[in-house]
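What follows is a short report on a single structure.
One protein chain omitted, others in place.
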Amino acid sequence: MNADSKTLDKGPVTETRRRVPGRFSRTMNDPDSKWWRFVRPVGMIAIFLTTWGLAVRLSQTDLFPGPGSVARAIVELIEKGLLAKYVIASLFRVTWGFALAVLVGVPFGLILGWYTRAFQAFNPLIQIFRPISPIAWIPVAILWFGISDLAPIFLIFLASVFPICVSTIAAVQNLQPVYLRAAQNFGLGQWELFHRVVFPASVPQIITGLRIALGIAWLVVVAAEMIAVNSGLGYLIIDARNAGKRYDLVVAGMVMIGLIGLVLDLLIRQLTKLDSVRWGYSK
Amino acid sequence: MTSRRIILIALCWVIAISLLHATYNLHLFTPRDHTARTRFRIGFLPVTCHLTCPVTDFINKKIYGESIFEPIRFNGWPELKEAYLSNYTPATFILAPMAIALREQGVPIKVLYLGHRDGSAVMVHKDSTIRSMQDLRGKRIAVPNRFSNQRLLIFRALQQAGMTVNDLELVEMAPPDMPAALYAKAVDAISSGEPFMAQTELDGYGRVLWLTKDVWPNFISCVLAVHEDMIKHNRPAVQRLVDGIASSGKWLDQSMSHRMESAQFVSKYYYNQDPRLLSFVLSKPPDRVKYTNLALHRHDFEEIEQLGRASGILKGTAHFEDYTDTSFVRDDSAVQAYAWEPAK
Partner (left out) sequence: MNTAVAVQELAMSFRGKRRNERIEVLREINATVKTGEFVCIVGPSGCGKSTLLNIIGGFVEATTGEVLVEGSPVVGPDPRRIFVFQENGVFPWLNVTENIAFGVRGKSKAECHENVRRYIDMVGLTGFETAYPHELSGGMRQRVEIARALAANPDIIYMDEPFGALDFITRLKMRADLIRIWQSERKTILFVTHDIEEAVQLADRIFVMTKRPGTIQKIVPINLPRPRNLDAPEYLRARDEIFQLMGMSLQVGI
């Protein structure tokens, strides 16, 4: 009954596999087993780290750090108790900026997607504001919100709200007409139609928009923390720059941002595994 | 995993991260001292030009247990300026030409005191063949900001060497990025405030082309400025501020051991830099930067106005009386240094 997706993308039948003897022979011979799914990316990262280290050593650069000094810098941050503080600060700002973007962007997108006249009125404005980089908004943010957490939260909100709004509008506009017809057939009123049919049918695409927006929000955190806040991973990078030759701290900040970005994406991808949402993504 | 559970998890996360942030970063749950509220904020950058700011803060805390003001460190000139404009920092250290330009644009700013004298340089890569201003012809030189004194300095040096600004290429760059740019030979020369210039010397790839004191003796760079309203409504606080800054300056120039001590505590607690940077700048040579004779004199500023007009950054509509207030320091020689010695 269920199409087994695993069997669809195995290699050609004549693929020869080396027999690994021993207890784990079965998992290691199956190229799609959990073991290999773990080893492949980890192996790639190991290759990357080695290349980086070699490149630094061979070029004998005085300034750019190798993976070793970056690791030591991370340890230094942990010892000083700063790593936890900075990670919490950045996560706090991204949480609130993103949450506000969802609370504003999704309902607004649903309304604009459903009411053509509202869409005609607002869409050009949205398309005008969307391409303006959050960095350009920094002076405005300081003027309106001063030097506090509100300014970076505002910038992160700006960066996230447009992709969310646009995806939601597209989701509603691309709604299959057959769902609407069936729902009307069952005698659903406008409000029921909206919350029992339009919204659930749009959720997969909305979640795609959320994934993109979260990535952007986390990306913008460095720019957003350029304003004189005194904590956060973005601040760490800017401050390390001012501290002189601490490029190891700069890269340590980048590494932490990257790792947390990976975790955030994995988390939001869990949303796509919900039964009431899974149908929206092709296998 | 129903949607209700997801909403619950999301809510829990928002609450948790907010509490964590409030505890660790905002110190909302640590007991507040009430005097903190009555202090005003003052902006500064981690440069030697603004050294008297953290020094005043530190010494006051040591002597009296609390400071006159709340120092706020910024990472760049634009944020510093915007914080002043939005009145977040009613007092600030700021570039002198920038203060004059703001006044020309109608911002109610009053300069009260100087930051330091000299304390700037032009550095070249030690492997380069540049040894004089003539050698800079056709080369690229980095300056911090359109309104920086370094730009005016170079302008003046060009005038003295019989060259014009068209004979070389000026690029604007943030001071922290300049050492790396020089190392990578992306630019041929850099000029900004200390300690970024000394950093290239200390790390062995930079060489001094000239120090400010060789080209423009007693050059002023940054100034202490406050909002006009602060003078109107809180004159005593402003007087305390100027007195403190002046006393710090005198203290710094009193002895080399004072300077070395300041290098330690300023680097560690205020600038987040390596202490040997500041130690180097404050001592090699000892007159690389000076913290005395910091009262405002008309001719210093008129020189800046003139150069500013010539280089196109000032319109010439603001004059000494408009943007300064000399009433806070009547007689510079009467200023007493802080009587504080660090505990051994």
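So that you can tell them apart, the chains are marked A and B in the order they are listed, and the count of residues begins at 1 in each.
Methods note: a residue touches a chain if its C-beta (ideal position, glycine included) is under 8 Å from a C-beta of that chain, and two chains touch if they have at least 3 such contacts.
Because the structure is predicted, anything quoted here is derived from the model rather than measured.
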{"item": "Shown chains that the omitted chain touches within the full complex", "value": "A"}
{"item": "Contact partner of the left-out chain, one of A:42, A:125 or A:178", "value": "A:178"}
{"item": "Which residue of A:129, A:144 or A:279 touches the chain not shown here", "value": "A:279"}
{"item": "Full-complex contact with the absent chain, from A:53, A:66, A:146 or A:200", "value": "A:200"}
{"item": "Touching residues (missing chain, whole complex) on chain A", "value": "1-2, 176, 178-179, 181-182, 184-187, 197, 200-201, 203, 275-280"}
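Keep in mind that, in the parts below, only the chains that are shown with their structure count from here on.
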{"item": "Between chain A and chain B, centroid-to-centroid distance (C-alpha), Å", "value": "38"}
{"item": "Residue ranges of chain B touching chain A (in the complex, touch as defined)", "value": "1, 3, 6, 10, 13-14, 17-18, 20-21, 24-26, 46, 72-76, 78-80, 82-83, 85-86, 88, 174, 176-177, 179-180, 183, 195, 199, 203, 205, 271-274, 277"}
{"item": "Interface residues, chain A side, partner chain B - complex", "value": "62-63, 84-85, 88-89, 91-92, 95-96, 99, 138-139, 142-143, 146-147, 149, 226-228, 230-231, 238-239, 241-245, 247, 270-271, 273-274, 276"}
